[in-house]
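One chain of protein is taken out of this complex; the other chains stay put.
Chains: A, B and C, in written order; residue numbering restarts at 1 for each.
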Amino acid sequence: MSTQQQEPEQPESQEAPEDPEMRGAESPVDEKEKQGGDIDQQTTPESELEEESVLIKVFRYDPEVEGKQEPRFDDFHVPFEKGMTVLDAVMYARDTYDSSLTFRHSCRQAVCGSDAFFVNGKQRLGCKTQIADLSQPIRIEPLPHQEVVKDLVVDMDHFYDQMHTVEPYFQNEETPDASDLEEQRQSRENREKVKMSTRCIWCGACMSSCNIAAGDNEYLGPAAINKAYRFAMDNREPADVKEHRLRILEQEHGVWRCQTQFSCTEVCPKDIPLTEHIQELKREAVKKNLKFW
Amino acid sequence: MYEHDVIVVGAGGAGLRAAVAADEAGADVALVSKLHPVRSHTGAAEGGINAALQEGDDWELHAYDTMKGSDYLGDAPAVETLAQDAPEDTIRLEHWGMPFSREDDGRVSQRPFGGLSYPRTTYAGAETGHHLLHVMYEQVVKRGIQVYDEWYVMDLAVTDEDDPNDRECHGIVAYDVQTGKVEGFKANDGVVLATGGPGQAFDHTTNAVSCTGDGHAMAYRAGAPLEDMEFIQFHPTSLPSTGVLISEGVRGEGGILYNNEGERFMFEYGYANNSGELASRDVVARAELTEVNEGRGVKDEYVHLDMRHLGEERIIDRLENILHLAEDFEGVDGLVEPMPVKPGQHYAMGGIETDENGETNISGLYAAGECACVSVHGGNRLGGNALPELIVFGKRAGRHAAGDDLGEPEIRTGYGDDVEDETDTELPVQPGNAGLDTAGGVAADGGVAADAEGVLEQTVERTRERVDTLMDKDDGVQHAEIRQKLQNAMTDYVNVFRTEEGIKKALRIIRECREEYQDVYVDDPSRTFNTDLQQTIETRNLIDVAETIALGALVRNEFRGAHWRQENQVRDDENWLKHTLISWEDGEPKIFYRPVILEGQDKTYEPKVRSY
Amino acid sequence: MSQSYNRGLIEDFGRWKEFSAGMWAWIFHKFTGWMLIGYLFTHIAVLSSALTGPEAYTNTIQGLESLFIIRVLEVGLLAVAVFHILNGLRLLMVDLGVGLEAQDKSFYASLILTGIIAVASVPTFMDGVTI
């Protein structure tokens, strides 16, 4: 990473105001804005050509630390570089100003699915979101509708449970012996059909954006349904397994709960057409029950 | 305390495969991983899995290519095992539902890859690793294997006999990232380390932030030697701000590299007058760095990779994902401007020394995947050879740990009568702990107790103390500062270009980092999801691992595979057909060499000039 | 979903400004659906005056229809029904997997059409009533 440490001094603006009364979710922000503004005025004239900085407002919460038990937003001024992502910005803030700033991240290239945040009101992957594309100040919060563990870290257990509910593994007892080096055949068209659905990185953005999933804890949610789609539509699995999969999906809190809000499809960083997949499974389920379709 | 037969540390491709194999062998298995399995860096692999599947292809050709690619530093038994087992294990992935790309007749597709004499790279679009990782995790879910995710493994419970070869591993100590509690995990049959690469030792890498060489460091301090650590593969085209990989495909299609003066330097400056941009990875990487060093780099940092002349249609048709990568991660539109690229650390050929069964010199301790060195990649890994390594040696390590008989290994491990001691290299500073209490008051190396019973408890005690010490300190240095310093040193001096002076400088800086680490403290007082604490511990591991890389690079005065030395720019088969091994002896690295095994099952691989 | 603390407006409908087309469509469809079922119950109740006798029925209907406020409400009802129908058709298309890429545009189209139809119907509905 080239986010260097020896950037010009920025205000250490992550501290909460002294007065505990001021620690409401919003009030410190105003306070900071003033500070940040002042400093900016001082520095802009000389360093106009040098670089701009961006203001990020990061949600902070820690059940154990006194000043953070009441959620608040902290402001950080991060020097901007071309190509900088939201993840780069929070990493810079952590490494430079406040090492207790906590968030999940790993691959930095949109494959591990760790860093889905709620950025300026939308679920996005931190590493895949260019700062330049956002309006400032940039508000970074943990995913809504999930319990917050600390700062930007949310509890993913419920998401994983739903993923596991759809029996997310290939089921075909009839595969040839691997030592014969004989693979199952699959047509290109069929692979193409499931291709998009196999790209899910379990980031949870879709689930967080869905109002139905928020209200109904048992709803499988778009990601799990998409996972089921990935297998149900794969011709390598025998017909009876597909039927078994549809039986899981067609239960009360399965596919029928989806109200085609499309927000899952809109936020998915892997561009998976989730709503389309869910709708197709609804039709498949009905078809299975109306043998004549 | 938790108890299982086999404990697998790390849940990337290698760890998951080991867990499934151990489960199939009847063991009660647990996976302990600092990331949820699907977050592992195996998911980033794009290219594919090498396996001789087609008619006309043959495992022997695969073995030959691998050996040649390794610049004759691979051990034949390992290389041949890889080539022999890869086809079956690849097909097994298919049976588990892996969505491989297909031919018209419905069979899996294979494509050509650098250094292969036959198109044998099996792939699933441009996201083979993602699919491999997910398919393996699905098998773990299917079998109901216990996963402890977001548990950070800090230490191994190893007995403390003087000779590391007599030590035994009885479990691990990990802390639950969510709650901060430190617990022991007893392993009745074995511990398999599958913690991935050490890419974070460098400032610029294609590896994930989680690739911090924890397994390397833990095994090393417990007494298992690290092998061939100096062999680090650098990829010539990674994006400067994140290290995201821009595949070779761009140059394959005709992409051109320019310096800041708009010169096509691969030709202008004669780095590769025949193949230009398509010269091998290390040649291109060195050319790029020379340009930057001589002041012809853009912003003194990178060069330009231009594909605009290919035309929008062709780019969108063949290189669409590259457009997205450049746009998403660098904010650059490849259709209207050239893309910035620079060399980035990509893969570590070396690792924890193991035999073909994945076992180290410490009984009950196994390693597999990128953290291990069996060694199949020797001086240089061929593209598409890491993923088969994960599944082949992951499987073998898992089975062997669970008690399956895989036969006597031919590769020997640990310090023994077949090794040669390092004698003549002069070190600039004393490496290793050298009397420093590196872990903030607790040394954390070697074993703790001779009896198998108490060892886990004592290791837990020691680890708790170590965490408490780090947490209790109120001021000092923060790990991020040390880590950055270390990474910069490695990138400046132990990168593509290696000179004796540079490496010595790096060793001095590493020593400084150790000293500074004495004063390290964790600012975040919370026990809940304390990533500050986790990273502080990782930084200690990085220091140890970086030091072995630099030491290996210093002693190996030749040019082999990915390792280039200014002083001796030729492959020196006379003196260097041997592995570099570094082991930790009471806080001091000991360097020795073990001859490479070039005798295969029925033929001997004669070193030839590596030219393609 | 259970919360370790109250994030208040961060969640749910406090974010209405950030809702996207599909979500608005969902909310409007819900709202109009509930209005319609509510109306259906009312409607049957009003028509039940027929049980008392023909005059009661005629008087009730004509009495109500002579009220300006009822006429306004009727236009509102029409708008509600038209939106629910148009968006309902949109949803039926979505169920059939047709035109999913245009889901936001079809929602906007439903809104605009509803407006036009509601306005166009005003003369008919307001015919012969005085304030």
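As a convention for this text, a contact is a pair of C-beta atoms (placed from the backbone, for glycine too) under 8 Å apart; a residue touches a chain by one contact, two chains touch by 3 or more.
Methods note: contacts and distances are computed from a predicted model.
Colleague: Quick one: find the hidden chain's UniProt protein name among "Methyltransferase domain-containing protein", "Succinate dehydrogenase subunit D", "Cobalt ABC transporter, permease protein CbiQ" or "Pyruvate synthase subunit PorD".
Modeller: Cross-referencing UniProt, the chain left out corresponds to "Succinate dehydrogenase subunit D".
Colleague: For the chain that was dropped from the view, give me its touching partners among the shown chains.
Modeller: Computed over the complete complex, the missing chain touches A, C.
Colleague: For the chain not shown, which residue from A:Gly67, A:Pro176 or A:Gly215 touches it across the whole complex?
Modeller: With A:Gly67, A:Pro176 or A:Gly215 as choices, the missing chain is touched by A:Gly215.
Colleague: May I ask you to list the residues on chain A that touch the chain which is not drawn?
Modeller: 164-167, 212, 215-219, 247-248, 250-257, 259, 282, 285-286, 288-290
Colleague: Residues on chain C that touch the omitted chain in the whole complex?
Modeller: 30, 33-34, 36-37, 40-41, 44, 47-48, 50-51, 54-55, 57-58, 61-62, 65-66, 74, 78, 81, 85, 88-89, 91-92, 95, 121, 124-125, 127-129
Everything that follows uses one rule, which is that only the chains that are shown with their structure count from here on.
Colleague: Between A-C and A-B, which chain pair is linked by more C-beta pairs in contact?
Modeller: If we tally the contacting C-beta pairs, A-B comes out ahead.
Colleague: For chain B versus chain C, what separation do you get between their C-alpha means, in angstrom?
Modeller: Centre-to-centre distance between chain B and chain C: 62 Å.
Colleague: Starting from the mean Cα coordinates of chain A and chain B, work out the distance between those two points in Å.
Modeller: 28
Colleague: Per the contact definition, I'd like the list of chain C residues that touch chain A in the complex.
Modeller: Counting only chain C, the residues touching chain A are 1-5, 7-8, 10-12, 15, 17-18, 20-23, 25-26, 91, 94-97, 100, 103-104.
Colleague: For chain A, which residues are in contact with chain B within the complex?
Modeller: Going through chain A, the ones touching chain B are 1-3, 5, 62-65, 81-85, 88, 94-95, 98-100, 102-114, 127-128, 130, 132, 149-151, 153, 156, 160, 164, 168-170, 172, 175-176, 178-179, 181-188, 191, 194-195, 198-199, 201-202, 231, 234, 236-237.
Colleague: For chain A, which residues are in contact with chain C within the complex?
Modeller: For chain A paired with chain C, touching residues are 25, 61, 63, 69, 71, 118, 121-122, 141, 144-149, 158, 211, 214, 217, 259-263, 266, 273, 275-276, 279-280, 282-283.
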